[in-house]
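Below you'll find the structure I mean.
One protein chain omitted, others in place.
And now, chain A:
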Amino acid sequence: MTGVVLNNVVKRFGEVQVIHGVDLEIDDGEFCVFVGPSGCGKSTLLRMVAGLEETTEGTILIGERDVTRMDPSERGVAMVFQTYALYPHMTVAENMGFGLKMTGHPKDTINSKVAEASRILKLDPYLDRRPKALSGGQRQRVAIGRAIVRGPEVFLFDEPLSNLDAELRVEMRVEIARLHREIGATMIYVTHDQTEAMTLANKIVVLRSGRIEQVGKPMELYSDPDNKFVGGFIGSPAMNFLNGTTAGGHVSVPGLKQDLALPLNLQEDGRKVSVGLRPEHLEIDPAGDTLTVELTEALGGVSYAHLVTPTGETLIVEERGDVRTEAGARVGLTIPLEKAYLFDADTELRIR
């Protein structure tokens, strides 16, 4: 079994603490995605698993082995870097076989492993080229191939697609998902892109400022966020938030000039809250006149209407099909109460 376990892991760069006590269990064969805004410590955490950064406190287990103080080479992991980190003076085949060469494997073994990896990644025509003569997507495939050839127990990816253009990114995303199905090894994948996280992961770990905000399956995080941050981070376009106060078991939302009777048991009156509404759950009510349509973005299948409330808050509403409200119109909003989320305005925790 080669799961990965982090026990109260802490990282400090000198005085600055970057990771604040992370506990996490990743099961064998799982595709685990670390997601969070730039600078939240995703790469640092991944590099600690790889052994490229020292762990200040806590322990890291890979397959029940304590690897906290081990060298990268002893951990049975292989990393794929955002910048590919290929060796320009070696051919594609040499790059892929480099790990085995360094660890003293015979030529035959190296050749057959490289051949197998290049078959999986469709790199056969390029084996004799230098990385310079490859496109971005091909380079990334070579970097992945180099990891595969190593035969690691755990694959680590640090934003592997962010240097690719949008089209290629989708293609490589599918490729990585296929690779995971084919190889079945444990994978940890870092990204700041929630779409990548949602489409690839078995398990998403949402990080903010060096702390785990929530861990769960993609759809769990989408439909049942623990706090305002996760609610706002998962889902695209992002969840809308409106300020409100509790009153008599309802939530009074000044921006909508409306009291929402959410299916929650709200005891306390006068509590400051934030109401979370997903764009795809809202519907424009042409009969109303509380909100102003500022602009609409038509993307073809869907369009997004940007609305402004009388209190100056903004909302995005997704419209499907041919329906498209014109900018400047005054409209109302239909809110499915069972799909509204309520968060405490101060602690940002979900009120269930």
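In this text, contacts are C-beta pairs under 8 Å (C-beta built on N, C-alpha and C of every residue); 3 or more make two chains touch, one makes a residue touch a chain; residues count from 1.
What we mean here is this: contacts and distances are computed from a predicted model.
Novice: Out of "Succinate dehydrogenase hydrophobic membrane anchor subunit", "GMC family oxidoreductase", "von Willebrand factor type A domain-containing protein" or "Spermidine/putrescine transport system permease protein", flag the one the UniProt entry gives for the chain missing from this complex.
Specialist: Checked against "Succinate dehydrogenase hydrophobic membrane anchor subunit", "GMC family oxidoreductase", "von Willebrand factor type A domain-containing protein" or "Spermidine/putrescine transport system permease protein": the hidden chain maps to "Spermidine/putrescine transport system permease protein".
Novice: Return the single residue from A:89, A:181 or A:352 that touches the missing chain.
Specialist: Answering carefully, the residue with contact to the hidden chain is A:89.
Novice: Which of these touches the unseen chain: A:10, A:52 or A:170?
Specialist: Result: among the candidates, A:52 touches the missing chain.
Novice: From the listed residues A:21, A:58, A:72 or A:237, report the one that touches the chain absent from this view.
Specialist: If we include the chain that is not displayed, A:72 is the one touching it.
Novice: I need the residue numbers on chain A that touch the omitted chain, in ascending order.
Specialist: Touch with the absent chain occurs at residues 50-52, 71-73, 77-79, 81-83, 85-89, 98-99, 102-103, 146, 150.
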